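Omission of a single protein chain aside, the complex is shown with its protein chains in their original locations.
== chain A ==
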Amino acid sequence: MVKILIRWNIFYCVSVFLTENLCLRDDAVYDELQRSDSAKNPLPFDEDLPGMGQYYCLHCDRYFAHESVRDEHFKTKRHKKRVKEMMGPKPHTQLDADLAAGMGMPDNGPKLMPV
């Protein structure tokens, strides 16, 4: 029983360090932007990140050492390009891929419970 638990924990730990999981992709950033318009939570303190993880650019998914550094970053071309991209249409999703393949909208059946 313990052996199985350890193996499961190892798998989970490995997935955390996969490079694909470390940085946010376009669609994750887009969702965050759509969501965080309502709630601005204080960022958690993290020793390993530059600036204790406090100065964060959501569009580029980058941490900065100081507020001034972050504000400098906001003026760069790369950041402005990202902002413009995020203002545009929603990034490609699995639904887009299905529709492009020639399928219709998914059929989830009649609504079972009132939302």
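In this text, contacts are C-beta pairs under 8 Å (C-beta built on N, C-alpha and C of every residue); 3 or more make two chains touch, one makes a residue touch a chain; residues count from 1.
The working rule: contacts and distances are computed from a predicted model.
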Item to check | Protein that the absent chain corresponds to, by UniProt name, given "GPI-anchor transamidase", "Exosome complex component RRP46", "Isocitrate dehydrogenase [NAD] subunit alpha, mitochondrial" or "TRASH domain-containing protein" | outcome: "TRASH domain-containing protein"
Checklist outcome for this item: In the full complex, chain A touches the hidden chain through residues 15-16, 20-21, 25-26, 28, 91-92, 94, 96-110
